[in-house]
Structure formats: C-alpha cells, structure tokens
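Removed from the display is one protein chain of the complex; every other protein chain stays in position.
Chain IDs A and B follow the sequence of writing; residue 1 opens each chain.
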Amino acid sequence: MNKLKQLCAGGAALTFMSSIARADYGLNLPVGVTETSRQVYDLHMLILWVCVVIGVIVFGAMIYSMIYHRKSRGAVASQFHESMTAELVWTVIPFIILIVMAIPATTVLIDMHDSSEPDLQIKVTGYQWKWRYEYIGEDVDFFSTLDAASNEARRVGSDIDPATVDNYLLNVDKPLVIPVGKKVGFLLTASDVIHSWWVPDFGWKKDAIPGFINEAWVKVDEPGVYRGQCAELCGRDHGFMPIVVEVKSEADYATWLAEQKAGSTAEKTAVIEEIDPLELKNIGKKVYTANCVACHLQKGEGVAGIYPAITGSAIVTGDINQHVDLVMNGKPGTAMAAFKDQLSDTELAAIITYQRNSLGNKVGDAMQPIDIAALR
Amino acid sequence: MSSENAYYVPHDAKWPIIGSIGLMLFFCGFSAQLNNTPSASIVTMIGFLVLVYMMFGWFGEVIDESESGAYKSSEDASFRVGMIWFIFSEVMFFAAFFGALFYIRNFSVPWLGGDGSGAITNEYIWNGFEAMWPTNGPGEVGGQYEKMGAWGLPAINTLLLLSSGVTLTWAHWGLIANKRKQLIFGLILTVVLGIVFVGLQALEYSHGYHDLNLTMGTGVYGSTFYMLTGFHGFHVTVGAIMLTVMLVRSIKGHFTPENHFAFEATAWYWHFVDVVWLGLFVFVYWL
Partner (left out) sequence: MATVTDSLDDHHDHGPAKGLMRWVTTTNHKDIGTLYLIFALVMFMVGGAMAMVIRLELFQPGLQFVDPGFFNQMTTVHALVMIFGGVMPAFVGLANWMLPIMIGGPDMALPRMNNWSFWILPFAFAMLLGTFFMDGGAPAGGWTLYPPLVLQGGNGFPFMIFAIHMMGISSVMGAINVIVTILNMRAPGMTLMKMPLFVWTWFITAYLLIAVMPVLAGAVTMLLTDRFFDTTFFSAAGGGDPVLFQHIFWFFGHPEVYILILPAFGVISAIIPTFARKPLFGYSSMVYATSSIAFLSFIVWAHHMFTVGLPLQGELFFMYATMLIAVPTGVKVFNWISTMWKGSMTFETPMLFAIGFVIMFTIGGFSGLMLAIAPADFQYHDTYFVVAHFHYVLVTGAVYSIMASVYYWIPKWTGNMYSEKLGQWHFWLSTISVNVLFFPQHFLGLAGMPRRIPDYSVQFAEFNMWSSIGGFAFGLSQVFFCFIVYKTIKGGEKATDQVWEGAEGLEWTLSSPPPYHSFSTAPEIK
C-alpha cells in the first residue's frame, strides 16, 4: 500500500520527484555520479518544469473554458475567429522560451563532446550478447556477460522467481573496473550489429557501431557499483547483456589492474595440459549454456531458418576441423560469431567436444586445448 | 444532366485487382527465389505475365476511352498533375541513392580514412586505410578492381541520350504541326537511340564484370555504381517501351495536335530519365 501511495503522489503531479527518486524504484532520471550526469539532470528538470508550467497555463485555460463556456450553462457563442496580436504573441513567446532552453543545452552538449586528454582509455566492443573491455596500453582484455544466476532464472519456464536473484538481469560475471576521479575515455565499437552502451548514473548512452568507433568519457566522483544495459535492439538477447561498472579508489584500482595483468601473463605462459574428454564435456556444458543457448537453444534444436540445430548438424557430426573452423571464425553475415577471441583454448576444445558428444550427437571424438592453440 | 461537362468516372475496374495479384505473385516468387526455394522462378514468371496482361488490358482500356472521346480538359488536367507528381516521386527514389553516394563519398569513406571524428576509427580498426574515391573500402571487399572511365562509352551514351531528347522534341513538333511523318520518324529515332543506349550499358557492365573485376560486390564503389546506373538503365528501358507504344499508336493514327497527353507524359518521363543520366555522368563516372 505504501508503494501505491507513492505512486499516486508521484503520478499525480510529479511534484515530489526528487525525494521519491530515492525510493527503491525510480520515478525520475537518476542524478548520477558525474558532473555531466548532474548537468543533464538539471537540464532535464528545467525542461520538465517549463513543460509543466506551460501545461498548467494551457490546460488551465482550456478547462476553464470547458467549465464556463458550455451550452448547458447558457453560454452563447461569440463569433470572433482571428487576432493577429494573439497569433504573434504565441509565436514569439514560445520562441523566446526555446532560446532560453537552448543555451544551457548547448553548453552541456559541447562539454560532453570534449573527450580530449583522458587519463586512461578503454575500448568497449559490443558482441551478440556480451561486452568486451580492452584497457588500451595495458595487457588487460576480457568479456563481460550476464551472470549465471540471472541467466538460469530468465529461461522460459525456469520457475525461479526473479525477485530471489540478486540484481536480476543487471549483474555480470566480470564487471568493468575504473578508478574514481579520473577521466576515463571510452572507445565504443561493435563486432556484429549495433549495440548501445548505457549506464544511467553516468548521464549518457552511446551507440557501438560495427566498423566505426564512437568516443565518450566519464569522470566518476564516488566509488561504487553502477549498473546499466544495452540500449539498442541487437537481436534475441538484447535484454540480457547488462553493464556493470565498479568504480574503485585509485589504490584499489591499481591493485586490481596488477592482478589482471599477472593473470593474463600466467595464462599465456601456462603449459597446456591434456584434459580428459569427460571433463571436457562437463566444462563444455557450462560454456554452451553461457554462449550458445541463446540461439541454438537448450537441447540444441535451434530455430529453423535462422539458427541451425546442433543436434544432427552435418557440420557438428562431420569433419572436426570444419566444426572447429566454424566455431572459431564464425559465419559472416549471420548471427554466428567468431568465438576465437571470446573463448580460451580450453573452453573452445570443451565446447566442440560437448557439441559432438551431447545434445543428441554421438560422434565419439574429442578436441584438446593444445590442438586449438596450434590453430590460433 | 449534360454529359458534355461530366467528369468521367469509370465503373467496374477489374484491372487493379489483377494487378495486385500479379504484383504479389511476382514479389513472392522473387523473394522465394532469393531464399533458394526450388521452382520459385515459375511463380515469378507467372506474376510477371499477369502484370504484363494487366498493363495491356488497363492501358488498352484507357486508350480506347481516350480515342472514343471520353476525356475532356478536366480529365486531361488530372492526368497531367498526376504524371508530374509521379515523376517527382521517381526523383525522390533516385534521391535516396544519390544521397547514399553523397554520404559515402563525403562522410563515411573520409571518416574511415581518419578524417575529423574518424581519427580514432582509423587508428584502432582500419589502420593504414587512406580515404580516396573510388574505393572498395578498408576491407578491400571484392578484391583488386579498376575504375570505370568516364570518357569512353559513358560519354558516347551521354551524347546518345541527349540527342534522343532532341529527336523526341522534334517528333513532338511534328505532332503539333500535324506532320505525321516527322512524328513517326522522330519517334523511331528516339526509340533506336534508347535501345542503343541500353545495349551499350549492357556492354559496359560486361566490360566491368569481365575485364575490370568491377562488380556489385566491389565495396561501396561497385555498390553505388551498379545501383545507380542499374536503376537508371531500368528506367530507360521502361521509357523506351513507353516510346514504342507511342510509336505504334502514332502509326495507328492516334493523337491530335491538340490532344496527345500520353505522348507528352512519355516525353516528360524521357526527359526526366535524361536529367538523371546527367547527374550520373557527373557524380558517378566523372568526378
């Protein structure tokens, strides 16, 4: 009931917006955590109030007229139908109001476009349906996908109540990490279709367009975790590619970055070991759920016409090299992505082994990580 | 009720529904062909034949009505205004492709080459690509190719089309002056020039595909080149067919010096196609 009251209060006049905005669900644009987002918020409130005031005057006049100038009250229609003065007034005054609104809008826009001299740069690439973050000049490069709990709960007929999942659909396996108080430049692009990178608390969204790079930047004031989503329709799982940004203090960020670098060096120098096919199949199942289910579906049946079935597929049950090639390099012009950069040697070997020996297929052979490494 | 002044409202129009069926069969068949559905081309063919039948029937009916004097100045005015705005819609159709060419040449290719806001794009995605025209893009889509020169066949084609405009106007003068021989001869010349133009275009395409490796798949250059010239060529073909109909009607003795809207409409259309070609010659071949 309490929520209902809030709703009525907010819906009726938008009057108490700023206080209600801090309730457990939002009614208004978030103020955000950057200078830009605050400017955008102020601009938003300015236009909103201008609209509200104009609305009150215009609708007020209209309602007054509807009450007092009705036939049932005996109103007699006057016959005036022209007034140059009036026309002039309501052409010029709105024009002046517009100019007043355009001035701050222009300043903010110019500010937002100034992506020069960033303290660090991150290349953000949209994939169907995950984000990739590459720290320019650092050896850190990873993918960020919907977390397993949400992914499990969001299946049709999963019987899991989304309310029981932490940050349902707004959580990822590995968030983007940036330092507080630094100007972070983003270079946005996409590998397949157009995506749009949006964290409401930062005050903007920007499209990630394949083959082109768009620039944007943030300078976050407060450490914290900020969440957003892909905003441009990008296919089946458009609703399931969230963005999570962890803003850390400078020291924490440095520690994190060092760990990541160490991790990626270790990965590169690690000796690739032979893995038991059964174990591979188990890993493969997880990889399949995270990366393939969206199109090829849980049981590998696919969708006729656009997403071929894995079960009984000529490629999956045929020459293993062709199978590997398709998974690693994708099929241009379709939703089949190149997974070469997205998955590790082990994961690739696992997914191939899994597909060939599960989902109704029984080819019997297996792929080893070392063979994948040789193909890179 | 004076039928003298009555605006002619035809009844029981059967051709439109036949046209709709034809259009749907044609488009469905063609779509299915694109999807590699077996024997879809039969449906396309049937649809095409139905459309041709519809056009013969519909235009035949209109010609009969016209010859029997059903149309007076008010109907004539309707046809004129209608034709003008139809041609305007065609102008806007070509505008979409010219607009695409303009955008590609002035924005997308320079940006990919690092111009203006494209600096980062060039540095991180297409390093080493330099903007130029023509281009098949930073991915060198379609491989090595050669540009289609402007001063060979295209220049000859320009002359052909321009002279066809002259011969058509000459034929029109003949019609107005009631010199039927001049009318017929002028029309024959125009049709021949049109057909030769289309033939030379075909020759040029074959040269492009076989000698220059310039295909529709040759990046944006190939795309814009074949799309613009292709749709233009299609319009020339349609115009030539319209002219041929006018020729046959002239031979049959249709049209009077005062009343020959169909001829004029065809002439407008032909001149429009002419103007589009000039745009093409300048922006696609020359510059």
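The rule we apply is simple: a contact is a pair of C-beta atoms (placed from the backbone, for glycine too) under 8 Å apart; a residue touches a chain by one contact, two chains touch by 3 or more.
Just so you know, these numbers come straight off a predicted model, no measurement behind them.
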item	value
Neighbouring displayed chains - absent chain, whole complex	A, B
Residue in contact with the excluded chain [from B:99, B:152 or B:199]	B:99
Touching residue (missing chain; options B:221, B:263 or B:281)	B:221
Interface with the unshown chain - residue positions in chain A	3, 7, 10-11, 24-30, 39-40, 43-44, 47-48, 51, 54-55, 58-59, 61-62, 65-66, 69-72, 75-83, 86-87, 90-91, 94-95, 98, 101-102, 105-106, 108-110, 112-113, 153-158, 160-163, 167-170, 192-194, 196, 198, 200, 203-207, 209-212, 214-215, 228-240, 294, 303-306, 333-335
Those residues of chain B which, in the complete complex, touch the missing chain	1-3, 5-17, 19-21, 23-24, 27-28, 30-31, 34-35, 58, 65, 68, 70, 74, 77-78, 81-82, 85-86, 88-90, 92-97, 99-100, 103-104, 107-109, 111-112, 116-117, 125-126, 135-139, 141-142, 215-217, 219-224, 226-227
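Rule of thumb we're sticking to: only the chains that are shown with their structure count from here on.
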item	value
Cα-centroid distance, chain A relative to chain B, in whole angstrom	45
In the complex, chain A residues that touch chain B	123, 187, 189, 211-213, 215
Partner chain A, residues of chain B touching it in the complex	111-112, 117-118, 120-121, 124-126
